[in-house]
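Heads up, the thing below is written out as structure tokens.
With one protein chain held back, the other chains of the complex are shown just where they sit.
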Amino acid sequence: MDPRTAPPPDAYLGELIERFLPLRDGEISGPTETLEDGEAERFGIAMATVDGQVFSAGDDAKEFAIQSISKPFLYGLALDRLSRQEVHRKVSVEPTTEAFNSLTELEEDHLPYNPMINSGAIAISAMLHHADPQQADGWMMDMFGDYLGRPARLHPRATDSTATAHRNRAIAHLLRHFDVIGDDIDGAMRMYNRQCVVTADVRELAGMAATLANGGVHPRTGRRAIRREHVRDVLTLMFTCGMYDTSGNWAYTVGLPAKSGVGGGILAVVPGRMGLAVYSPRLDSHGHSVRGLAVLKDWSCEWDLGIF
Amino acid sequence: MDPRTAPPPDAYLGELIERFLPLRDGEISGPTETLEDGEAERFGIAMATVDGQVFSAGDDAKEFAIQSISKPFLYGLALDRLSRQEVHRKVSVEPTTEAFNSLTELEEDHLPYNPMINSGAIAISAMLHHADPQQADGWMMDMFGDYLGRPARLHPRATDSTATAHRNRAIAHLLRHFDVIGDDIDGAMRMYNRQCVVTADVRELAGMAATLANGGVHPRTGRRAIRREHVRDVLTLMFTCGMYDTSGNWAYTVGLPAKSGVGGGILAVVPGRMGLAVYSPRLDSHGHSVRGLAVLKDWSCEWDLGIF
Amino acid sequence: MDPRTAPPPDAYLGELIERFLPLRDGEISGPTETLEDGEAERFGIAMATVDGQVFSAGDDAKEFAIQSISKPFLYGLALDRLSRQEVHRKVSVEPTTEAFNSLTELEEDHLPYNPMINSGAIAISAMLHHADPQQADGWMMDMFGDYLGRPARLHPRATDSTATAHRNRAIAHLLRHFDVIGDDIDGAMRMYNRQCVVTADVRELAGMAATLANGGVHPRTGRRAIRREHVRDVLTLMFTCGMYDTSGNWAYTVGLPAKSGVGGGILAVVPGRMGLAVYSPRLDSHGHSVRGLAVLKDWSCEWDLGIF
Partner (left out) sequence: MDPRTAPPPDAYLGELIERFLPLRDGEISGPTETLEDGEAERFGIAMATVDGQVFSAGDDAKEFAIQSISKPFLYGLALDRLSRQEVHRKVSVEPTTEAFNSLTELEEDHLPYNPMINSGAIAISAMLHHADPQQADGWMMDMFGDYLGRPARLHPRATDSTATAHRNRAIAHLLRHFDVIGDDIDGAMRMYNRQCVVTADVRELAGMAATLANGGVHPRTGRRAIRREHVRDVLTLMFTCGMYDTSGNWAYTVGLPAKSGVGGGILAVVPGRMGLAVYSPRLDSHGHSVRGLAVLKDWSCEWDLGIF
């Protein structure tokens, strides 16, 4: 079933909502007391095509923190602002069977495995911050604005949760120890923490994916968010490493470059065609949205979207 | 540079031979006393398109043992003869940062990480052998014949080298211990060892890749070698796991599903378009042909062949 | 409480039986259908002093397979027959946090960590078998006879259980791969398997421990079972490595060189004074007799037997 010949996307998205609304497995991330009423139950789906159409269903206007979905975008920013060579002197490009927040690989190889896991993203943040401590935050906010098609903003109450703050700081000190990052750990952590609480609704998230699908240019605004030559690097690492230690299974069952965040969002890129996004905050043990995985698996299969 | 608009492929392949002939790094695998004169220096390149053209340069008529290049093809055979579900109850689909012949992952997870490493391939061989001990070898030889476009044959002197025989047998006993495979370890090992010494020349190897690029049908004979629905599984695992613990780097720098063998061969698939193959026996420390890596990296870059 | 001033040992041992008879945690090793009636419930305790006295209580006349308790004794035999230097070229002396039957350390270091775990004991067996394939089994049986004070015999029905046979054979092939052992894997495994099914009752087991406590001479027969200079090596490795990955906790809570077997036996050495033994087949998850651990912990504490 090809999207261009299939029933109207709106109908299909609505059907996916119905199909998976009963799925209530998983746990939300972070302290429940900060949740808004009904937040855990939210469920939105969107798709944005490279020619600028956007379809959506469900809770499609609620903003949430993108969390780790920020990682491929920061990585792209680092490629643009620094260079492939400079970035990959400090961060490798290998998938890992360790969890997203592991320190083990640092102990063994002294370099983060890839930019899609916490250690790699902290290294990327440190690089950008180090390149220009005054400007780096502005680069980042502008970059997210280009992908979102409107000025980026931060989640009002989200900050680095205490559940992960100490682990990430441990990673940062170990990166410092191995000379992957420099002395300004506080600056690097601030940048890392801010990128995680950039907000989007699910339609905007699909637009971010569509921008990558479109060679780096936002389909609606026509603004370039990342150099064309770096899009393939970002998509490759999303494909091989984006879903952490389940990346292999994701490649096998969904077959699309993707990234998820513990805020409940997940996006996937169909190169040359469109961006897909799901928002539903209940997570599995790997930190992926339970409904997000289920939706994208069926969607990719039913529309035959996989890259192979 | 697109192959359809580029200078004649023959000229390009000849130029690649010239470019990398001086590259003599790496070591051949196995005992040198069994080598033919000049075997270590051989260097051949070929490409086969989905419309049946074959181009080649260098030592393109020398047959060699395909070794681990057999793994994706056996995996496809297992999918066809058994089923996805049955195969993946026993073998996972995750990339690994361990070496191709590691036992460590078995100790941790009790299942081989994927069918592209020795433990997974031994499990696949055992499954097929177990499914029909009388017929399985015939299935295998027929399948390779379909990919080669001529009856499959085994290397006259190659057998499981003593360098790896005991390690592979250790893997087999550990697989038996964890009930991944059954009691007929000798039968499984025989099948595993025979698949490794199937021979091809570099033009035939490109044809095997082209068969996968062509949805499972050999471009010249028109014979189907694998069901269409399983081609994507094979390509996905070649992309994420085919180059062992360097798969991430390969995906990043070459961006094509590929597989290498310690016999010096390496093939890559450009889905929908063509198969590429290189033969040169000197290997790097990961067991990949040194010239093979260098050729495919330049080729993919210069013809912009990467899937992203 | 010192044993020489304490109430009569017989009374104390009887009291220990009473104290821990209600403790019925743990699982027996191996297939239950081969058990004799009530075998799982057996419970015997014994102590043998260096001046030849033996005290016991409970099921003190039932013979059982010593299983891994054989390991320090085979190690001592290897020291006597070969030399410290020759033995430790192939087996290290480091404690491990891996389980007793792990292959992981071989993958990392290519040598067994110590002679008290399966990989080390298989290496020791191979060394002895290799030194003289005709005589080695006789050396072993004579050695056990010297420790037992009567001719050694093998358990009539016990053989290498299928539960561990394939894992041990995997270890053997990996040892072969790393050139720790030679080609006669079957010979080494036969020797390894036979040592495990040597039998003793709990009084004889205490006598084996007392022989080590007595500098290598059996207190009752006066026969030397191991050279004096090697007794310290055996005791040191029993202390640091004898209880596998719980050796640290054992040293901390009991403080005596000890060794346990999955047959339900456990022995401990009080250097210069006596040997202690317990027999009770229910095992904890590490393969140690549950009652054995409980008895020896209290006994060491109440009689202040720890070496520090």
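Labels for the chains are A, B and C, by order of writing; each one numbers its residues from 1.
The rule we apply is simple: a residue touches a chain if its C-beta (ideal position, glycine included) is under 8 Å from a C-beta of that chain, and two chains touch if they have at least 3 such contacts.
All values derive from a computational prediction rather than experimental measurement.
A.B. asks: So which shown chains sit in contact with the chain we cannot see?
C.D. replies: Within the full complex, the chain left out of view touches A, C.
A.B. asks: With the full complex in mind, choose from C:E94, C:D132, C:D179 or C:E302 the residue touching the hidden chain.
C.D. replies: Going through C:E94, C:D132, C:D179 or C:E302 one by one, C:E94 is the residue touching the chain not shown.
A.B. asks: Taking the full complex into account, find the residue in C:N168, C:S247 or C:S260 that is in contact with the omitted chain.
C.D. replies: For the chain that is not drawn, the touching residue is C:S247.
A.B. asks: From the list C:Y12, C:F43, C:F64 or C:Y113, which touches the chain that is not on show?
C.D. replies: Only one of C:Y12, C:F43, C:F64 or C:Y113 touches the chain omitted from view, namely C:Y113.
A.B. asks: Would you mind spotting which of C:P9, C:P271 or C:G292 touches the chain that isn't drawn?
C.D. replies: C:P271
A.B. asks: If the missing chain were put back, which residues of chain C would it touch?
C.D. replies: Within chain C, the residues that touch the unshown chain are 92-97, 105, 113-114, 231-233, 235-237, 239-241, 245-249, 251-252, 255, 257, 271, 306-308.
A.B. asks: Spell out the interface residues on chain A facing the chain that's missing from view.
C.D. replies: 102-104, 107, 164, 166-167, 169-174, 176-177
Here, only the chains that are shown with their structure count from here on.
A.B. asks: Hey, what angle do you get rotating chain A onto chain B on C-alpha, to the nearest 5 degrees?
C.D. replies: Answer in degrees: 180, to the nearest 5.
A.B. asks: Provide the C-alpha centroid distance between chain A and chain C, rounded to the nearest whole angstrom.
C.D. replies: Roughly 55 Å, centre to centre.
A.B. asks: Cα centroid separation between chain A and chain B, in whole Å?
C.D. replies: Chain centroid spacing, chain A to chain B, equals 33 Å.
A.B. asks: What are the residues of chain A that contact at least two other chains?
C.D. replies: none
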